[in-house]
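Missing here: one protein chain of the complex. Every other protein chain is in place.
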Amino acid sequence: MDKKVAVFRRERFNAAHRLFNPRWDADTNFRVFGKCSNPHYHGHNYELEVKVTGDPDPETGFVMDMKVLSDLIQEQVLTRFDHKNLNLDTVEFKDRNPTSENIAVAIYNLLRPHVSEKYGLQIRLYETPRNFVEYPAT
Amino acid sequence: MDKKVAVFRRERFNAAHRLFNPRWDADTNFRVFGKCSNPHYHGHNYELEVKVTGDPDPETGFVMDMKVLSDLIQEQVLTRFDHKNLNLDTVEFKDRNPTSENIAVAIYNLLRPHVSEKYGLQIRLYETPRNFVEYPAT
Amino acid sequence: MDKKVAVFRRERFNAAHRLFNPRWDADTNFRVFGKCSNPHYHGHNYELEVKVTGDPDPETGFVMDMKVLSDLIQEQVLTRFDHKNLNLDTVEFKDRNPTSENIAVAIYNLLRPHVSEKYGLQIRLYETPRNFVEYPAT
Amino acid sequence: MDKKVAVFRRERFNAAHRLFNPRWDADTNFRVFGKCSNPHYHGHNYELEVKVTGDPDPETGFVMDMKVLSDLIQEQVLTRFDHKNLNLDTVEFKDRNPTSENIAVAIYNLLRPHVSEKYGLQIRLYETPRNFVEYPAT
Amino acid sequence: MDKKVAVFRRERFNAAHRLFNPRWDADTNFRVFGKCSNPHYHGHNYELEVKVTGDPDPETGFVMDMKVLSDLIQEQVLTRFDHKNLNLDTVEFKDRNPTSENIAVAIYNLLRPHVSEKYGLQIRLYETPRNFVEYPAT
Partner (left out) sequence: MDKKVAVFRRERFNAAHRLFNPRWDADTNFRVFGKCSNPHYHGHNYELEVKVTGDPDPETGFVMDMKVLSDLIQEQVLTRFDHKNLNLDTVEFKDRNPTSENIAVAIYNLLRPHVSEKYGLQIRLYETPRNFVEYPAT
């Protein structure tokens, strides 16, 4: 088949974070990140959308079994980030600011080794229904 | 105009289906498709999103009249699939597994001959709010 | 506390059904229920909302632990109805028409014995985003 | 007019919290609250719905001006809770577990003195789209 | 059956309006209604939710056939208000300010004579996802 099919799976995780650049002083952090840099953290219900692009298998009719994809997201992403403090509880954001952009890139890097190279992979992450990101951008 | 505009129309249909490969025995079907292969069927509220890409007409300002597009989807897709058993009541899935991937491809093939070649066409199909597919994939 | 607090938990199930009165002939069934009486069934993504009303426990701050409520719905409702044909696969609708009204009453009757009498209980069931029911009605 | 009209205003806030009873040891907290008791907090996008019930003013046609209601919620609730850590940054949850039930009661108590007694007042708080509470319960 | 069941049907209409009290001068209208009193009108996608409460019919399992309810709303409400200017094109708001509160009361009064007295009737009207009203209030 010359045209590909994409399948999407949505999952959720709830996490605390603060936006913060350790190389800046408190005033600069507050000036740039505003209330998002509150030292005691705030949090979000993140909505994660994972897109896998490929050819449907002729026997199953699946590009990828959604149950397998869901389990993979659970194992590689939700166990790391769900009900966690992204700044304190994860290795991914020990030295990296947990902006939506950086979280989406981190999730891509966590999933990419576990999704066969024959498939395309794209991440969408909703921090709120009004603010969201996509990586790699279409 | 060198940049195109896309218009999207969403419609709904409610259908029963089961996932099932007739070349496999019952055990293999259950192992691969799990509860989705229940012999008595289950069902979904499918959300269908049709994207048509082209140049707006200078007189109307429309790429394509949404009413015309909605009527076309009604005529070509909803009359075939709405309130139907996809496995038993349709020719499209007599010998093809009604996965979301295959349903999206079938809808594309039903609509393509009725949408002028000057337009691009893409289908999104939501089986549930958490599982959906796109064809052809962006 | 003289004013009560209500907690709500939403769950989903996907099922096939047809509307059908076995005491009527096919024509009467079709006249009353239209395409919803298709003999081969159609289906829905049902959204179920369970409301439990009571006093928060002073030690936990919970009216009822949402995890416990979610497990109860899983055990009493989803194992019976999810990925099932309501007409063929359930005892509740062997001789009762699976309208949204009757499904909501059946779910209430399944849950009521397992929710302490000190709590109020109410069911909302969305057959589609446009059609839904509540029992007992406020 | 003998029948009342209710007006509803929805607002959002993003906050961190943990569920925790200081009179219990860590094991008991973990056994009861599970991952919700993570010591480093997690967080949510809270959706707040405030219902005010009364008679429409014959001159304006308003029960209560939505702009006034929105400003009141901003002033009394969002400035206290938005982008905050509920356990550490608020007086309301210094000694009270920030469950959805308790947060809804706290918001009611914050707003009640500022809404004329001639109006009824009710709070709905969505911690996630699947878990929410209402106070006082209908 | 001693407990009632409620059925809900949602419909949509798109209309223009302005908030305006003809007994006030322009300055007072602007002071009270702000940008909502723009003389050239603005508009909304109104979401209308109609709740009918009663006993399910033992033969059909319906409180009220949703198709019948939908047709009634179409006939009594949508033909009057959809794609209309509420201030200029309707008799209901010739001399009454088209606030959400007043629109909900008008819709109730339009539907009440056509819904049997054995049923309860309640209207919800969403002017935006953030601003909505209910009549009669629960």
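When the chains are written out, they are named A, B, C, D and E in that same order, and each has its own residue count from 1.
Quick note on the criterion: contacts are C-beta pairs under 8 Å (C-beta built on N, C-alpha and C of every residue); 3 or more make two chains touch, one makes a residue touch a chain.
Nothing here was measured: the structure is a model prediction, and the numbers come from that model.
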item	value
Where the missing chain makes contact, among the chains that are shown	A, B, E
Chain B, residues in touch with the chain not shown (by the definition above)	3-11, 51, 53, 56, 59-63, 65-67, 120, 138
Chain E residues touching the omitted chain (full complex)	12, 14-17, 35-36, 38, 40-45, 82-85, 88-89, 128-129
For chain A, residues in touch with the removed chain	19, 21, 23, 32-34, 96-102, 104-105, 129-138
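Simple rule for what comes next: only the chains that are shown with their structure count from here on.
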item	value
Per Cα centroids, the chain farthest from chain E	A
Self-contact between copies chain B and chain C, residue sets same or different by half	same
Per Cα centroids, the chain farthest from chain D	B
Chain centre separation (chain B, chain E; CA means) in Å	34
Intercentroid distance (Cα basis), chain B paired with chain A, Å	28
Per-residue overlap in chain D, given as positions that touch at least 2 other chains	129, 138
Chain pairs in mutual contact under the definition given at the outset	A-B, A-D, B-C, C-D, C-E, D-E
